[in-house]
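Structure incoming, see below.
Only one protein chain is missing; all other protein chains are in place.
Chain nomenclature is as follows: A, B and C, assigned in order of appearance, with residue numbering initiated at 1 for each chain independently.
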């Protein structure tokens, strides 16, 4: 995106502190290597980049800046041997540590983004390949009226896929139909139209989905990635032999989608999958397509709550 | 910044439409060349990149996407010969045009960012040089209960300057003081301490300031740039001969500032300069320093209203 | 590209100084605004970013760095009122100025890249739109055995277009042919195959073309852009109404090209257009496609001389 768009504020859990009375102070771009052990599984390896902020009350001149990277380091050392910690919990732990280090802090915010490797099979030859997505996590902590620390956390991902334009495909079909009718009757033409994979413009699309994770719930990174990929015309793959490429292109053209459809698809899938989450859970979905027919991108975004989404989609 | 931070949402004028009921759909990265004529002055030349969004009501499948770049083009043609149009007014005009083209739209949003050239003199040799900042503008329109279009608009800038760390400078002074006391008495040492320009770490800083512009008011881009530059330790300059370099370094070390100070300085200056603006005017200031002693950056940000700011600073 | 690729060295005119005996020292990222007047035409507006290097002989400790941005500024002031200066001549003028300012310099190198606006008509509705490319220019100067300054200069552009994969299209056609043969005879099937616009994957492609400009010759930026665009499956356009989008997609699918083809097409067109240029003129063409079916890009590049090219293509 040329101009940076609303990114994290929209997906920021609402917290009862007047932001206008505070200044967010901290560090950006702290890059770490992290290996998260898994029970009976290969460890997950991440190279996260952290942003860490603490509020500066109006009556204080500055914060002790070095406590922010220090808190990140200390938590990363602790979790290295902790089986089964999730990335959003990792962020929550850093928030907690920062709350302790900055005893005056009313609000602490951690966000991270990291390359995340997942395995895929190519559609026909079933070659296994490593694929990369961006994994995102965030935690915001604040002290409530009883000075208790409350933390809200979110997880999300940004995944590349392929999108085929429905509108251009329809117009190509119409153009070709006219030509076919010159030598075929209507019925045969219709059969051809139902058979042939008509061209459209297609392109690299980038889908993003973020969801707040309630304290006692689990959201798997792999499920978020899966939802994002399935909301586009087709997933992409780093290694496609000829039959795989054929299948990818043909499948994608069976399922043309607008940017708006990608956002809608993500929202529908996430509302169905996590329908037991509370109504106030915040969800953001975003799609940006690198249009092959333009220099600019197409974009759609929706920010909503689980409650509103279920009402809209008539999910019980 | 590694992870994209709240950028435009914080500085988005609040508008009485529930965003969660809408999807923002549009284009990003539309790049244009624009020449704004001025009365009795050289024209201003801009190369803005636009993002343009319209809401998609839940009962509608998609928007007519091509109307967005079309609206931008049409407005740019119109203003080309219009003396004295401001960038935030330009955005407002595009919002208005898009409201007409998307008759179902309840909300339209335009933001732009552009390189912006301004002239400076170097501090001692008074060489004139072209300097570059990023100019930013934004407009959001919506239809009120009487179906009247209301538009809120903002202007801002992002400028590079130099920041010197007060804390490191103080600690260098203390270390050197101990050494000076080995061969000087206390009084002479104090005189030396008052005379000498002690080292610190200093670095490239990026200051950003955005302010909502009420309908009948004017905010000059040059004034915003000036406020941002004056809130750091020193402005920077593309062409510095030796005496200029000396003055820049010495002046900057007379005025060491933390990221927090830069944000505070910007807020104080803007509140003083535009104290006649209404209380609900939204202001955002942000500072990011590319720390010379770290791989990561230091960051501070405050989002507030003119009313709160004046109260805080005791401005009438 | 993830890893920065050979960019300027390949396209650097060979010059009789042993580079290994020198250190290139200078400034990068000097951004300027520039208006080039044209005879009987609207002025060309550019926002170039310059890199400027001078060699540091082994027996010298450092260069006077401020002379580099100073040379750029001084030349830009001069050319502002100079009708008809070309960007590569502008670079040559800066080289010359730097050669004078750094009297010890054996070699001076200037390169610039700038957004460049050109006008286009959409293919069917003939809407006029502003389109953006990157314009590139370069000049390298050196002192020959008689202490005379010699300068070699180049011009180039980087343009976005659309590429359709021939291989995937062929495989889709084959798949659909099998299905058509289930209800059509061979002859009718063939007619359908000849009529229908079959799908493929297509994507945003970035073509780059650079050519050395002999002293007495002229290469127009617009011609370079035109060659790059025509070497892909289709040009792209910022404003496409429905019939334009249809034509763009259908035309592009009539002319599927691999990255290799784009490079070959550019080379053929440039060799034909400038066949009167000397044999030692260096030419670089490069194509990078943002594959819609992969996370990675496809890439091809050829660096050659006019002489070799003409031999290869049998051009007299």
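Everything below uses one rule, namely that a contact is a pair of C-beta atoms (placed from the backbone, for glycine too) under 8 Å apart; a residue touches a chain by one contact, two chains touch by 3 or more.
Computed from a predicted model, the values in this text were never measured in an experiment.
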> Looking at C:117, C:193 or C:300, which makes contact with the chain not pictured?
Replying inline: C:300
> So which of B:149, B:184, B:273 or B:313 would be touching the chain we can't see?
Replying inline: B:184
> Going by the touch rule given at the top, which residues of subunit B touch the chain that is not shown?
Replying inline: 131-132, 160, 162, 164, 167-169, 171-172, 175-176, 179-180, 183-184, 188, 191-192, 195-204, 234, 236-238, 240, 242, 245-246, 248-250, 252-253, 290-296
>> Please output the residues of subunit C touching the missing chain, sorted low to high.
In response: 1-10, 12, 19-31, 49-51, 53, 56, 58, 61-63, 65, 69, 111-113, 136, 258-261, 263-264, 288, 294-305, 308, 312
>> Suppose we count only contacts with the excluded chain; which residues of subunit A make the list?
In response: 30-33, 35, 45, 47, 66, 69-70, 73, 76, 115, 117, 127, 129-130, 132, 238-242, 245
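Simple rule for what comes next: only the chains that are shown with their structure count from here on.
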>> Tell me the rotation angle, 0 to 180 degrees, that brings the C-alpha atoms of subunit B onto subunit C, to the nearest 5.
In response: 180
> Which integer distance in Å separates the CA centroid of subunit A from that of subunit B?
Replying inline: 29
> What is the distance, in whole Å, between the centres of subunit B and subunit C, each centre taken as the mean of its C-alpha atoms?
Replying inline: 34
> What residues in subunit C touch two or more of the other chains?
Replying inline: 132, 238, 240, 242, 245
